[in-house]
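Sending over a structure as structure tokens; questions will come in a sec.
Shown here: the complex without one of its protein chains, the others still in place.
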Amino acid sequence: MRTRSLAVAGLALLALAGCSASPAPSSSTAELEGTLTVAAAASLQNAFTELGDLFEDANPELSVEFAFAGSSALVTQLQEGAPGDVFASADVANMEKAAELLSGGSELFASNTLTIVTPPGNPAGVETFADLADAQLVVCAAQVPCGAATAAEAEAAGVTLSPVSEEQSVTDVLGRVTSGEADAGLVYVTDAEAAGDTVDRIDFDTTVVNEYPIAALNDSEVAAAFIAFVLSDEGQAVLASYGFLAP
Amino acid sequence: MSLAAGLPRWLLIPAALGAAIVLVPIAGLLGRVPWARLPELLTTEASLDALVLSVGTAGVSTLLCLLLGVPLALVLARSAFRGLALLRAIVLLPLVLPPVVGGLALLAAFGRNGLLGETLELAGIRLAFTSVAVVLAQVFVSLPFLVLSLEGALRLGHRRYEQVAASLGASPSVTLRRVTLPLVLPAVGAAAVLAFARALGEFGATLTFAGSYQGTTRTLPLEIYLQREVDPDAAIALSLLLVVVAVAGVLLTTVRRASR
Partner (left out) sequence: MMELTASVPSRSLEVEIAVADGERVALLGPNGAGKSTTLDVIAGFLPASGSLLLDEVALDGAPAHRRPIGLLAQQPLLFPHLDVLGNVAFPLEHRRGLGRREARRTALTQLADFGVEHLAGRRPAQLSGGQAQRVALARALAAEPRLLLLDEPLAALDVTAVPEMRRALRAAMHGRMGVVVTHDPLDALLLADRAIVLEHGRIVEDRPAVDVLTAPRSDFARALVAQSPWLAVADLDALRSRLA
């Protein structure tokens, strides 16, 4: 009688031990399910899509949906009632605008700097930041995060830029350069990485760093888990592979 | 005063719903206007630059639409050859194409590496990122608008007046100048106002082709789009301005029709 109960107890202990060892790379102990909606800045599209895939692999019952757009547009959408569990912004200013939507605080998870891109072959022969003053240059408008960074870099370098166009998004700036309409453009390092050899890249000594904060919009477990994943070593490694710098 | 004279009463219900679909959002917009800040928002350098640029380019575009669109409408209305239907469909394409697609097409034609753009570059002419590009984009979307508005008026029985004019010794050019055009002038006027309104509101093609720079290419719609990023109040104020200009323009058409 006693051996039998011992065996049962032993089996039970083994079972419990088996359950507690989680095979998933994420830090969650129990598997999550349902849908996670993440509103993320457009410049995070490639990196976050990969993060989303990894997170789904770890939690097969969970599906991750993304809404990528300009940070400011996202804030407006969320304020107007668009669904979202997590918000990742391209700058701190927009996160502050969304303050009343957050369930807690926000945390910086990545940063980005600017770089110069030109069409392949660098037809205008741009070599330094100062050369941009004479080139047919396209930049982001000052009202968007990358534009604010551009203006700050120009001021720090003491160079007066006279762009031919101020685009609303970094993607548009990149588009002008890849199509050859512009001699040069100022985009994020991550965009230059993603563009590959459709552009020539010229790095310069940057002084401005765009900081990316992430925050939960409700106190659901999924939201917290995803944010933790983004901040984890694995998450940070993914971000770095796309060109993002540490926060 | 009469309401739906000679029509069944129930027609008023779908008609009212139709009106509501337009009126309610406009009313919503008016409700969000920051009346206190309005003067300050509308008189910033950026706002004024955008307004002047918009009205100026739309004016030039309308003129071009008239100079090119009236002859085109006349020829389309009075010709009969195989392939006319296809030609007409292509000419009216900008009406159904998303304006951004129009912008891409304009780049493909007039951009640095475009069909004609390459030749122009050699001649030292660069169209993209200039106010000329803005006008081109506006003409691209407004011309078919004008042609379509005029088609109906030009197919009418003016042919008989033209025949009479010929029998009275008027050459085709004289007939066009003294008979055909005067007879369609009211329709041309109305079509011009609509073309102006369309040019004023043009956004996608302008943004894609001409770019966005204050004073040169940042028209009112582009300025509104940009202001949304930082100051939604400013965006709404400028939207109100655009609405007022557009309504004034359309009212002009109605007044003209009433005076005939």
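Each chain carries a letter (A and B) given by its place in the written order, and its residues are counted from 1.
Keep in mind that, in the parts below, a contact is a pair of C-beta atoms (placed from the backbone, for glycine too) under 8 Å apart; a residue touches a chain by one contact, two chains touch by 3 or more.
Please read all numbers here as calculations on a predicted model, not as lab measurements.
Every shown chain touched by the omitted chain in the complete complex is listed here: B.
Only one of the listed residues, B:33, B:68, B:109 or B:170, touches the absent chain: B:170.
Listed residues B:71, B:98, B:182 or B:215: the one in touch with the omitted chain is B:182. Contact between subunit B and the absent chain runs through residues 160-161, 163-172, 174-175, 178-179, 182-183.
Assume only the chains that are shown with their structure count from here on.
By the touch criterion given at the top, residues 107, 111-113, 128-129, 207, 210-214, 217-218, 225-230, 232 of subunit B touch subunit A in their complex.
Taken in their complex, subunit A has these residues touching subunit B: 70, 72-73, 76, 136, 138, 141, 143-144, 163-168, 176, 179-181.
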